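Excluded from the complex is one protein chain; the other protein chains are retained at their positions.
Right, chain A next:
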Amino acid sequence: MSDLLRVENLGISFGGLRAVNQVGFSVKPGEILSVIGPNGAGKTTLFNMISGIYMPGDGRVVLNGDDVTGMRPDLLARRGLSRTFQNLQIFQNMTVLDNAIAGYHLTESGSLLADLFRLPGARARVRAAREGAMALLARVGLDRAAETEAGSLSYGKLKRLEIARALALDPKVLLLDEPAAGCNAVETEEIDQMIAEVARSGVAILLVEHDMKMVMRISSHIVVLDHGEKIAEGDPATVSRDPQVISAYLGTEAAEAADA
């Protein structure tokens, strides 16, 4: 199958600092590609370039065969690229349900006039969005909190709400930035299963995660970044034995010990 998302030689500098340099990889439908690396390795910067938050300094992002480098986030969303954030981007003052419904805004690219005059089509779309949002909330276990204000939810629940909203866009490519951060073991496992299930439905998933057990369990492919450069790539077993990876994470001595 052809690549859904391909990243070619992507790079960016902030002032004199080369935050990401010449990073490339590709993801196919149904694959889970994890990007790992020590703090400051450039993982979130990479995500921000792919999702249109930062304009890449060089390189290309190809989505479904089209060059989308530096495209605005709302246009990328319309093309099927959806993401979550490490530090959450939630509509705090809206209800949980309205947060999820916002994800359906796309399916309502219809006319404002139809919307204003409440034509049957517009009304049906609102109803469909509402039903779809409720179903997604049930899937992430938040259906009972539907009418509460999002700002009052716990961090773990907000994480799941953000994933539900991202799924509401019916994405082809889903970028998840530390979905399990701040979650307990049970919640992590639930998120884990949810991600695997979404991938099985044919979505290409790009994951940044610090929970190595989770990464090893669900990734089909791993890319390792250190100081903005790709230092290793491969399936979980290969990557976990790579001396360069071990040295990046644990220091050179550990790598030599593992080598011996």
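Miscellaneous remarks
The criterion applied here is as follows: contacts are C-beta pairs under 8 Å (C-beta built on N, C-alpha and C of every residue); 3 or more make two chains touch, one makes a residue touch a chain; residues count from 1.
We take it that contacts and distances are computed from a predicted model.
Look at the chain that isn't drawn here: its UniProt entry, checked against "Branched-chain amino acid transport system permease protein", "Signal transduction histidine-protein kinase/phosphatase MprB", "Insulinase family protein" or "Glycosyltransferase, MGT family", names it "Branched-chain amino acid transport system permease protein". Contact with the undisplayed chain is limited, among A:L10, A:V35, A:I50 or A:I90, to A:I90.
For the chain missing from the display, the contacting residue among A:K28, A:H105, A:K172 or A:H227 is A:H105, taking the whole complex into account.
Of A:L169, A:C183 or A:L225, it is A:L169 that touches the chain left out of the display. Contact between chain A and the absent chain runs through residues 51, 53, 72-74, 77-78, 82-83, 89-94, 98, 101-106, 108, 112, 115-116, 118, 122, 125-126, 129, 149, 151, 165-166, 168-169.
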